[in-house]
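In this view, the complex is presented without one of its protein chains, the others remaining in place.
Letters A, B and C mark the chains as written, and numbering starts fresh at 1 in each.
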Amino acid sequence: MADLSVNLAGIKMKNPVMSASGTFGSGSEYASLFDISKMGALVTKGLTLRPRAGNKPPRICETPAGLLNAVGLQNPGVEAFISDVLPEMLGFGVPVIANIAGSTTDEFVEMARQLSGTGIVGLEINISCPNVKTGGMALGTVPEVAAQVVEAVVKETDLPVIVKLTPNVTNIVELARAVAGAGADALSLINTLVGMVIDVEQRKPVLGNVVGGLSGPAIRPVGVWAVWQVAQAVDIPIVGMGGICTGQDALEFILAGASAVAVGSAFFNNPMAAVRIITELDEYCTKHGVDKLQDLVGAAWKE
Amino acid sequence: MADLSVNLAGIKMKNPVMSASGTFGSGSEYASLFDISKMGALVTKGLTLRPRAGNKPPRICETPAGLLNAVGLQNPGVEAFISDVLPEMLGFGVPVIANIAGSTTDEFVEMARQLSGTGIVGLEINISCPNVKTGGMALGTVPEVAAQVVEAVVKETDLPVIVKLTPNVTNIVELARAVAGAGADALSLINTLVGMVIDVEQRKPVLGNVVGGLSGPAIRPVGVWAVWQVAQAVDIPIVGMGGICTGQDALEFILAGASAVAVGSAFFNNPMAAVRIITELDEYCTKHGVDKLQDLVGAAWKE
Amino acid sequence: MNGPGEFICRVSAQVSLASDSYLLKLEAPTLAWTTSPGQFAMLQCGEGLDPFLRRPLSIHQVERKRGVVYFLYQVRGQGTRWLAKRSKGDMIPLLGPLGRGFTVNPAGGKGLLVGAGMGVAPLLLLASELANQQWEVVTLMGAQTASGILRPDAFMDYGEVRTATDDGSSGMKGTILDLLNKELDDSSYDMIFACGPLPVLKGVQSISIDQGIPAELSLEERMACGVGACLGCTCGGADGEYLRVCQEGPVFKAGEVDIDG
Partner (left out) sequence: MNGPGEFICRVSAQVSLASDSYLLKLEAPTLAWTTSPGQFAMLQCGEGLDPFLRRPLSIHQVERKRGVVYFLYQVRGQGTRWLAKRSKGDMIPLLGPLGRGFTVNPAGGKGLLVGAGMGVAPLLLLASELANQQWEVVTLMGAQTASGILRPDAFMDYGEVRTATDDGSSGMKGTILDLLNKELDDSSYDMIFACGPLPVLKGVQSISIDQGIPAELSLEERMACGVGACLGCTCGGADGEYLRVCQEGPVFKAGEVDIDG
C-alpha cells in the first residue's frame, strides 16, 4: 500500500479523493454502498445564508459523456445545515469542507463566521456557480472582485480557504493569481462550463432554468488544462476536478499539478467511482514504484 | 421536400449544412463516399499567408465523446492554395468559403486581397485558433483587437466576411457585438475549447503541442449556448457548430438562432454525417409541416 | 430497509412484447429480496461513457426464490435501445432498490390499480403484494390501442382486469380516466394506486380529492444519482418546497405533490 496521504493547506487527508460539491449529498446517501470513511474528504452541497428552494425542474439533462445541471443551489441555509446535516457528515470520521456560495461579500463573511468552530475543517468559496442570478459566477470572473471576496473571508476565518474557480473565463491564470494574492490557501478547479440543450420537439430549452452547468468526462480535458496552467503560475495547492471517473483520470490531474482531486458526476455513472479511483491510484503507485503519491504532483511539467 | 435553402449574408446555399474548417480537406477526400454537391457550402482549412508546416505529432487525441486536435494550421499558404487546391474545390459546384488565419491584421488584409476574384464567395476570419503561438485566439479574445482586424478586412474586400469566434472567453456576446459593429456580415460559433490530455504512463502531455482544441459532441451544449446568447444580441446571421452529428443536433443550433450549421468532427465518427443531417432536416420539416427551414431560426426564444 | 446496493447482474432472458416494449429478466437475488412495490433501480445502459447517466426503471416483478427481478420497459431513446439489444449472459450494472414505494397496508382492503401505458410497470409487483396481504385488487389498464395493453394476463392472477383504449380495440372505448370514473361509480375502493403520464396522474389526483379516496401516484423525472444526493430530480411539493422524486418518491400521496406545477 503506497502512501496516498495529502496535507491540503492544513487539511489532513488519508488520500486525495474528495467528493465534489453538490454531487454527494451528505454522504449518507451512499453509505449502504461503500464505507464513506474511505474517502479523503467530503465537500458539502453549496450553502447559502438563507434557505434556497432551487430552480424549477427539469434540472438535469444528459449530454454526450456528461450532463447539464441547473439545481440552483437548493439548500436549507447554513444554519439548518449546521444543525441538521453536518452532524451526520461529521459522523463518517472524514474531514468535511463547506462549500459556500454567497451573493455578496458580506454573505460569504457571515457564513464563514457561522461555520467556524462547527467541526468543518475548511471552506470552499464558490464564486463559480453558473446557475444563480446573483453572486455565483458573477463574482468569479473579474479578478479584482474575486480577490475582494477572498480577502474578506480570509480575514474573518482561521479555516483554510479554498477558492473554486470557473473555467468560463478568458484567462483563468489571472484569476488564480488574484485570489492567491488575496490570501487563498488553495484552489478548486474546475466548476462546470456553461451550456444548454434544446428539445427540438418542444422547440424550447430542456432545463427549466434554460442554461446549466456542464460536467462529466466531456469536460475533463478542459479541467486538466486549467490545472496544468494554474499549477505553474501559483504556489498554493490545487484540488482538480472535471469528469474524473478512474484512477487514470485522477492521475492526469495530479500529474498536471493537482494535490487532491474531487469526484462528482462520476458517481452518477458508477456509484462506486470513488472506491475505484482510490484503489486504482494505489495500484498505479505499486506498479510504478511510487512510494508517495504526492511526489507525482505536477510531474508532467516538473521534469 | 421542404425548402432548406438559406441566403447567408449574400452567400446562396441550397441547404444550411457546411463543412467546418479543417475537417473536410478539399472535399475530394470524401468524393467517393457521397455527392459533394449535396453540401450547402464548403469551408477551406485555415489558410495563412505563407506555407505552414504545422505542429509536431501526435496531433490528435481522442477524448470522451470528442477529440483534441493540435494540427497548427498546416497549409500550403494562400497562394499555393489558390493555384493547387481551390480549382478542385470549385469543381464541386458548391459555394466555397475561405477560412483565413493571419498572425497580424496586415496578413488578414493581404489574404483577403489575394482571395478576391478567385471564385471564393466568402471569407471566414479565424481569430479563434487555439493551436498557434501568434495570431489565432490571441486576436479573438479582446473585443477591440478583434474589431480592428475585422474592420480592416471589411474595408479591403467586397466578399461577405464571417467572423469565427472562440468560446474560451468570459463574455462571447461582447466580442460578437464588437465584431458586428466593425462590419462583420456573419459569425461562426464556435471554434474549439482549449484542453489537454496527459499520458499517465509517459507522464507527459499526449499532444506534441501540449494543448489542443476540444471538439465533437462533448462541446455541443457550449456551442448551443453561445449561439442562443449571441443570436439575441446581434442582427447578423450565425453559422452554428460544435459536435453536430445528426439532424436533431443541427436543429438545436437552428432553434437557438443559427441560420446555417457546420459539420466537423462528426465526419470522423461517421463519414456520411453531412448527408444524414441534410436528410434528417428535411424529414423533420416534412413531419412537422415546416415549409421553410429558415422559419425555425431562433424559434426557441422568438416565441 | 438497509439502503441500496450496487450489483452487476446477469441477463437470464429478454423478450420483446408489443409496442416496442421489452420484458427483461435479471439475476439479482439481493434486489429480489429487499425491494418493495413501487421502488426502482438505476440501470447502466451502455458500455462507454455515452450514454453517461443510468436509466431509472421500476421493479416490475420479482421471483424471490429464484433470485430474479423483471423489468418492463419501452424503447424511448439511446439507453433503452441499447438495453433492448442485451441477451442471455450479458452483464448489466444496476443500483437498487431505490426510492419510496407504494404503501401496502397489512390490514387489507379493496385496491384499485390504474396503469396508463407503460405505467403498469410498477403495478404488477404491487398487485402481488396486495394480494399477499389479503387485499382485493382490480386493475385498470389504458392504452391507445390493444397492443399497448401490456401483460393483462399477468395482472389477472391477482384480480379482475379492465381495459380502455382510445380506439376501442380492447375494452372500453375511451381514456383510462373515463374507465376510472365508471369504475368508481360502480364500486367503492379504499385506495387508488396509479402510474402513467402526467395528465393521467393529474386526473387521478383530482378524482382522489373530489371523491375522498386516498391515492398514491408514481412520478417520473430525469435523474442523475437516483439516491437523493444531487437534487436533480425534484418535482413541486404541495407546500411549495421541491421534493426529490428519487427519495421522497417516486410514489407520492396524491396530496403531497403539485403535478405539472
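Just so it is clear, contacts are C-beta pairs under 8 Å (C-beta built on N, C-alpha and C of every residue); 3 or more make two chains touch, one makes a residue touch a chain.
The model shown is predicted, which means the values in this text are computed figures rather than measured ones.
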{"item": "Neighbouring displayed chains - absent chain, whole complex", "value": "A, B, C"}
{"item": "Contacting the left-out chain in the complete assembly, out of B:Gly22, B:Gly122, B:Pro167 or B:Pro205", "value": "B:Gly22"}
{"item": "Absent-chain contact - pick from C:Thr30, C:Gln78, C:Ser128 or C:Ser169", "value": "C:Gln78"}
{"item": "Given B:Ala2, B:Val179, B:Val222 or B:Cys245, the one touching the chain that is not displayed", "value": "B:Cys245"}
{"item": "Hidden-chain contact residue, picked from the options B:Asp35, B:Glu62 or B:Asp158", "value": "B:Glu62"}
{"item": "Residues of chain A (touch criterion as defined above) contacting the omitted chain", "value": "64-65, 217"}
{"item": "For chain C, the residues touching the chain missing from this view", "value": "46-51, 78, 82"}
{"item": "Where the unshown chain meets chain B, residue by residue", "value": "22-25, 29-33, 45, 53-54, 56-67, 69, 71, 74, 216-217, 245, 265, 267-272"}
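Assume only the chains that are shown with their structure count from here on.
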{"item": "Chain at the geometric heart of the assembly (C-alpha centres)", "value": "A"}
{"item": "Centre-to-centre distance between chain C and chain B (centres being mean Cα positions), rounded to whole Å", "value": "46"}
{"item": "Euclidean distance of C-alpha centroids - chain A vs chain C, Å", "value": "36"}
{"item": "Gap in Å, rounded to a whole number, between the CA centres of chain B and chain A", "value": "33"}
{"item": "Residues of chain A engaged with two or more neighbouring chains", "value": "63-66, 216-217"}
{"item": "Touching two or more other chains - residues of chain C", "value": "48-50"}
